[in-house]
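Pasting a structure here, questions to come.
A single protein chain has been omitted; all remaining protein chains appear in their positions.
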Amino acid sequence: MVKVGIVGLTGCSGCQCEILNCQDALLKLLTLVDFALFPLAKDGEFDGELDLLFVEGSVSTFLDKEKLLKLREKAKILVAVGSCACYGGVQAQRNDEAELEQMIREVYGKWELPFELFKPSPLSDFVEVDYFLPGCPVDKKQFVYTVASLLNGVKPFFPKLPVCHECKLSENECLLLKGVPCQGPVSYAGCGAPCTAKGVGCQGCRGDCDFPNHQEMLSLLTQRGLSYEDAVKFLKVFRGNSFKVRGLNEKGA
Amino acid sequence: MEFHIDRAKVLPKANLWELLEGLKKRYKLIAPVKEGEKFAFREISDVSSVELNYTRTILPPKKFLLPYRRERFSYDPETMEFKSSFKAEEQVIFGIHSCDLHGISILDSIHLKENPDPRYLEVRRKTILIGISCFPDEYCFCLSTGTAFPDGANWDLFLTDVGPDYFVSIGSPKGDEIVLTFKHLFREIEKEDLELYKRSTAKKKRAFNEENLPDLERISQLIELEYDSPVWEEEAKRCLGCGTCTNTCPTCFCYTSVDVPDLTGKEVKRIEFITSCQYPYYSLVAGEHYFKPTRTSRFRHRYYHKFVGYPYQIEKLGCVGCGRCTAECPAGISMVKTIKRLRGVDEKELREVTE
Partner (left out) sequence: MKKSLEKLLNKPLPANPFLPLKAVITDVEELAPEHKKFTFSFLEPSACERWSHIPGQFVMLTVPKAGEIPISICSSPTRKGVIELTVRKVGRKTEVLHKLGPGDLVAIRGPYGNGFPVEIMEGHNVLIIAGGLGIAPLRSLIWYILDRRHLFKDVYLLYGTRNYEAVLYKDELSRLKERKDIKCLYILDRVETPEDEKWSSGREGLITELIGEVELEPSETFVAVCGPPVAYKFIGKELLKNGYPESQIFVSLERKMECGIGKCGHCQIGYKFACVDGPIFPLWDTKNLPEMI
């Protein structure tokens, strides 16, 4: 039986909960695979080889790093689940703005801690990641599709369409046209655009779509009342410290 | 028939609701409704929600003929037996503007002429199209594309607002049947009705502002000759590549298909979903090669396909002047303005167009 692991590093465990919410698929999966390692849902230790490993959360502590390196060695396929694992997550959004010591003193009041901490980072900073499933939380349908494809020996297909695609096809009123800051045009779809359907601008939790036009996005956001700095911060919320404004001379621009 | 117009009737406005009720009883009724500040074609449960005076819906009625996501078929990967679960439903789409009717006629040419798609044909046969007249806003340019009036299109009934009544043109045997079924709601044409009808054409024509209209004479040649114009790159700089222009277009038809296996590997579904030429992956082949590698090439491609590609394929422009791509573009890119810039209209005139 295929051995599957689902583990979390630093994060809210929301993605793992979302996986637990895939009820119908999980019931089927239980007959097809062995969830050898799933600390959130299952007791017991497992130290063997894994065929498929899903990792949630960012690497923020020494413990995270140790765990990740050890698991990578045991896993044939590693999938980063959620925006923390893919990009560092919301906790990484100000990585480039403050020193670690300053942050820790601010939060804990002292610099000395029982274990080593570092700036929240995506998994790919430490190990090779085979597939990325961003989202805050991860999208259930996309998770099931990924599992189904991999179990069938096929690589999943993820064209990085912008959120506008799903939003427009759901026939929502365009929030940018209404003056609401929205990152839809530069963010990676797959979520089904639930936020914009409820009138909340896209926060870009799934990161960039293919070849995003950040410059035009920033100019649209500033036209809607944000300062340039705030607009950049808005785009950085989920994109983490990996974010940079793409120039128009770059590939695909 | 007194005036030799045996293909038209008059429907007093007060009778319209009863007609809609009657249609709803017989078919799945689809009509425009107001949602927020915009409009959308929806399946109607309460006919009083039908919006008669709307400008444009966010999405064209295309979505009821070509769903944005559908299963082509499923197959068993062991036996390679294919099966289709496709089923078409009898439906009436009410309240379609002339531009969208022309859009459907373009889709008809694409899906029914060469390599006809039996699914489209079945849906199309089971769909009754009832059009309604409209007045242009600042984004409409159907007068330029020759789609402001429903002549030669492919509808069943067309309602022209002539004041107290609708002048109802009958376009097909199916349309005629509806009129017969509800004949108590219609009356014969009088001489005055005809006068009013004729006047309504002139009235709509006058409602266009010349500045909002592009000159589409020899547009195919213009786009081909201006292929290397700097205008493309200048406009493309503002393009987000979000695909809104193509997703809201009544004539765009591109889609991608992908095989989705289920968890057990016993069934694979082949899913088709609508896509856009503005997305980079659209031209991506295995081996990481993009045939349309730049934003400019993708931006230009849409114009090129609309004004050069469609005329080559189906001998009609691919644009019906509905104005959706411009009205819905988050970056405010205007098709009319781009065409005017390619034509070399001077800056002053240009400012008047955009302001």
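For reference, chains read A and B in written order, and residue numbers begin at 1 within each chain.
Here, a contact is a pair of C-beta atoms (placed from the backbone, for glycine too) under 8 Å apart; a residue touches a chain by one contact, two chains touch by 3 or more.
Since the structure is predicted, the reported quantities are computational estimates derived from the model, not experimental observations.
Engineer: Check each of B:I110, B:I130, B:L213 or B:V231 against the chain that is not shown and name the one that touches it.
Structural biologist: Among B:I110, B:I130, B:L213 or B:V231, only B:I110 touches the chain that is not shown.
Engineer: Looking beyond the chains shown, say which of B:L213, B:V268 or B:C319 touches the absent one.
Structural biologist: In the complete complex, the chain left out is touched by residue B:V268.
Engineer: Could you tell me which of A:K42, A:K70, A:R105 or A:K155 touches the chain that is not displayed?
Structural biologist: Only one listed residue reaches the unshown chain, and that is A:K155.
Engineer: Considering the entire assembly, which residues of chain B contact the chain that has been omitted?
Structural biologist: Counting only chain B, the missing chain is touched by 72-73, 75, 77-82, 84, 105, 108, 110-119, 121-122, 124-125, 152-154, 156, 171-173, 224, 227, 253-259, 261, 265, 268, 270, 277, 282-287, 289, 291-292, 297, 301, 304-305, 308-309, 311-313.
Engineer: Footprint of the hidden chain on chain A, which residues?
Structural biologist: Touching the missing chain: residues 152-155, 157.
By our rule, only the chains that are shown with their structure count from here on.
Engineer: Could you work out how far the Cα centre of chain A sits from that of chain B, in whole Å?
Structural biologist: Roughly 37 Å, centre to centre.
Engineer: Quick check: in the complex, which residue numbers of chain A touch chain B?
Structural biologist: Touching chain B from chain A are residues 25, 28-29, 32, 144-145, 147-149, 151-152, 154, 157, 159-162, 164-165, 168-169, 171-174, 176-178, 184-186, 209-213, 215-217, 220, 248, 251-253.
Engineer: Note which residues of chain B are touching chain A in the complex, please.
Structural biologist: For this pair, the touching residues of chain B are 35-38, 40, 57-59, 68, 77, 237-244, 247-248, 256, 258-265, 274-276, 279-281, 290, 293-295, 328, 330-331.
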